[in-house]
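Just one protein chain is left out here, and the rest sit where they should.
Each chain carries a letter (A, B and C) given by its place in the written order, and its residues are counted from 1.
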Amino acid sequence: MKSPVKVAIVGASGYSGEELVRLLLQHPHAELTTVTSRQQAGQPLAKVFPKFASHQRAQSLRFADPNVDSIAQQAEVVFLALPHGVAAEFAVPLLQHGCRVIDLSADFRLRNAATYQEFYAHEHPAPELLTKAVYGLPEYYREEIKSAKLIASPGCYPTSILLPILPLLREGIIKPNGIIADSLSGVSGAGRKADVDYLFAECNESARAYGFPKHRHLSEIEQELSKVAGTTVTIQFTPHLIPVNRGILTTLYLAPAKHFNNAVEMKALGEQITACYKTAYAHEPFVRLLDDQSLPDTKNVTGTNCIEIAWRLDARTGRLIVLSAEDNIVKGASGQAVQSFNILCGFPETSGLI
Amino acid sequence: MKSPVKVAIVGASGYSGEELVRLLLQHPHAELTTVTSRQQAGQPLAKVFPKFASHQRAQSLRFADPNVDSIAQQAEVVFLALPHGVAAEFAVPLLQHGCRVIDLSADFRLRNAATYQEFYAHEHPAPELLTKAVYGLPEYYREEIKSAKLIASPGCYPTSILLPILPLLREGIIKPNGIIADSLSGVSGAGRKADVDYLFAECNESARAYGFPKHRHLSEIEQELSKVAGTTVTIQFTPHLIPVNRGILTTLYLAPAKHFNNAVEMKALGEQITACYKTAYAHEPFVRLLDDQSLPDTKNVTGTNCIEIAWRLDARTGRLIVLSAEDNIVKGASGQAVQSFNILCGFPETSGLI
Amino acid sequence: MKSPVKVAIVGASGYSGEELVRLLLQHPHAELTTVTSRQQAGQPLAKVFPKFASHQRAQSLRFADPNVDSIAQQAEVVFLALPHGVAAEFAVPLLQHGCRVIDLSADFRLRNAATYQEFYAHEHPAPELLTKAVYGLPEYYREEIKSAKLIASPGCYPTSILLPILPLLREGIIKPNGIIADSLSGVSGAGRKADVDYLFAECNESARAYGFPKHRHLSEIEQELSKVAGTTVTIQFTPHLIPVNRGILTTLYLAPAKHFNNAVEMKALGEQITACYKTAYAHEPFVRLLDDQSLPDTKNVTGTNCIEIAWRLDARTGRLIVLSAEDNIVKGASGQAVQSFNILCGFPETSGLI
Partner (left out) sequence: MKSPVKVAIVGASGYSGEELVRLLLQHPHAELTTVTSRQQAGQPLAKVFPKFASHQRAQSLRFADPNVDSIAQQAEVVFLALPHGVAAEFAVPLLQHGCRVIDLSADFRLRNAATYQEFYAHEHPAPELLTKAVYGLPEYYREEIKSAKLIASPGCYPTSILLPILPLLREGIIKPNGIIADSLSGVSGAGRKADVDYLFAECNESARAYGFPKHRHLSEIEQELSKVAGTTVTIQFTPHLIPVNRGILTTLYLAPAKHFNNAVEMKALGEQITACYKTAYAHEPFVRLLDDQSLPDTKNVTGTNCIEIAWRLDARTGRLIVLSAEDNIVKGASGQAVQSFNILCGFPETSGLI
């Protein structure tokens, strides 16, 4: 598309929406024309989010009530930062109006309406679109994103789990069964909603697991793993809430496909893993492979679209442990959506992101 | 009263109520018979607050809907941990039933119904009780508390401001005008209520002032200062919210009544201040006077009923700066209420508190 | 022993030492006579830790240089809160002087000097004591503790891992192999030492793994698991650092010994697990078994000697997931040491702890 591309954000008052505003205001090839929010309708953007007041473009923006016709008139590409279920209500008519839609909700991430119903507990509102949507994980669907009309941007946990596992699974380095993903998430992941559970004094000085053993994000994680593995993959996933604003740290417990029996075999396997990751990610601008002396730390990725990945083989247990760190709101949500936007529009993939 | 005294907590699901539960469960002379909460009615206490499950007494307690008759039947002393306005609705009938009432709300802290209306924006619900209530600041109203029927436990900010200032004002060491109180409070001070402003991700990595220049607590602070000064005292008060669960740190800017002009006079004034504080507080179990090498730190008082006080004279400006640190929920609320309870019942004042 | 028992704390200026001071000052059957610290020698206790200034007993205490003779003269029971390696230097002569020693370091937790050398990288300083020391996990070594001369109090991570696993392993409910322990720890676990890695601005807004795959605590964890399992147990253990002062949350991934194939078998296994935990812990004052609607949260145990345990069976993966939460400095260190002290001296086990 021709720069600048006119863009809209539907649901711009939540954490992902706010981050989209930040990224798109500073984007060299996007012109943010519309921000909507039922709650903040009528309010100037700079009033609701004072931190944007210094961006010249932000000064004329005002939250609007979300109206499909007016959104479609003012934007070629529309970002949906809405709850699942609600997103589909906007995606369908916006696509009919000819807009490209980048949906940050879970509504179009699954290819199977029955799985959606199993995990999200309501019938899928637009099952006919499921096969047309592209899963917006650029490192794996770059080609499809280029010509997509509807991009389903991945969830925060799935991104932190899929990027480290997919290359290993694709090359058969690990077994597809027995995978365990243990994740720690910042509180922004719960969204900007009034809920006693997420009050400062409830989360600070607290660490707790939640939403397991059957978290909703399992559905898209297992879909993508199964696709690459060529077999049905079922994983264990335990999310935890920790007192940081941002960031997901994921620890993955994996079984090498071929057991190593001594230091020589362990070294050989290590070299295979290194090569595998290099092949997959050495040229990826947002994937940072750490060496054997460094470990991922969420503070190294906060505010950026990068994911850090490191791994260790354990001589005592024979396991491969892989760790990743990302900003749940950037690479795990809004940054990744902008990365897809760049690909979709033919801009350099890092535009507005580095 | 005869130990153990049967006590009830009305509104036991907020932060002050929860802390009252903790203190009264471990109190050697109290028997907690009733905890009420509209929201949690019917729930076992140990279910709502798992941390109390290990206290044997807690295991049989269940939240009840607040009912005056049944509270009065089961408790001799009733603690009200309710919003202002609501507290009076319970205090009036409970007093008629013969209960002693310790109210943690603002409803009975003022002696003047018009001032209440000015600061709390509604007519006082029971003005006839205002002259009968005792302001529950033990260091100043110990005698009155002994025979009180209704104790109005002070606010968190007022406690942190009054205890450091009152002795100086009483002895005429500082001028009654021009006082500035700058306070930092933990987020628990905002209460356990669903409000986006107090979400973890809104308060963490944030510092902000709020509720000034006319915060409600000014009314009781100025009432007590004026009483001791013998003249109308108007102060400047700026509360700030900082990302800690608990604690208030107050910095007071005061003008010595007699200006010092040199090191000798400054030293003499310092000795006078030291003597003044020693006279006032050396025997107070919960007031900790720091020496000239230490400064108050909220982490030293968290979870305790103590307040730390330190002061410095500034040779450059001629001002006296006094700092205090307390736990807003303990000395600033529930601990102080239990201290009053001990006095009221004739128990050692530190029972259940050290 | 006869109450009050005279006690000393060697190394009282670190986090565990400070917490021992707190617990022993308020202990009804202990008289804290000596606190030592090379760094703080000569300083009044109340000066170094202002928060203890309000305890009457604390006012006469002063940090001493650690001297075995004078410690032995003034204390019947000595708590060592020293780094590993250093602790043994004090334990040996103190035992010779007839003191009972409760060591919070790792020096006497292992029964095998070679394992010590493997994990702690130096020769064991007093291997002859290894067989005489009792591992101070009261829930499993209560009888041995009663007559112990030297108690090796368990590490923080081991406590959080052993208490949930041991009953399951003992009853053969889980397989001894394939165990994964994923733990999150507060920063106090790193000790009160000047190190850039643990500065506030390095830890806040950060989550990271460290010290794996071969953390030192593995040695004592595997020793105790192996003993109960009757076979050599090797586990996977990944500790993480999260920005809380206190608390360890551990997530355990376990394989039931007998696979369940349907809801009926799953329910039966669940009942077996419930029964197993009840048998093991229903009468333990510091182990809190949560129901199937609650999950452990570090904030529920902070400042207490309790550990929370909950479990879930995953119908999708066949795994048993068990979670625990404890205060790393209390049940994970000083509180557990005091619990052993109570047992050793014949006092009620909860003295000074609830």
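Methods note: a residue touches a chain if its C-beta (ideal position, glycine included) is under 8 Å from a C-beta of that chain, and two chains touch if they have at least 3 such contacts.
Everything numeric in this text was worked out from a predicted model, so none of it was measured.
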item	value
Absent-chain contact - pick from B:A194, B:A207 or B:A282	B:A207
Chain not shown: contacting residue from A:H84, A:H240 or A:R288	A:R288
Absent-chain contact - pick from B:H97, B:R142 or B:H240	B:H240
Missing-partner contacts on chain C, residue numbers	15, 186-188, 192-196, 198-205, 243-246
Hidden partner interface residues of chain B, rising order	180, 182, 184, 202, 204-210, 212-214, 234-236, 238, 240, 242-247, 249, 251, 253, 295-299, 302, 312, 314-317, 319, 321, 323, 325
Absent-chain interface as seen on chain A, which is shown	26, 47, 49-51, 53-55, 205, 285-286, 288, 290, 294, 297, 299-301, 303-304, 306, 308, 354
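Operating definition for what follows: only the chains that are shown with their structure count from here on.
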item	value
Remaining chains grouped by touching, chain B not included	one piece
Innermost chain, taking as reference the mean of every protein Cα atom displayed	C
Distance from chain B to chain A - Cα centre to Cα centre, in angstrom	46
Centre-of-Cα separation between chain C and chain B, whole angstrom	36
Multi-partner residues of chain A (at least 2 other chains)	202, 204-205, 243-245
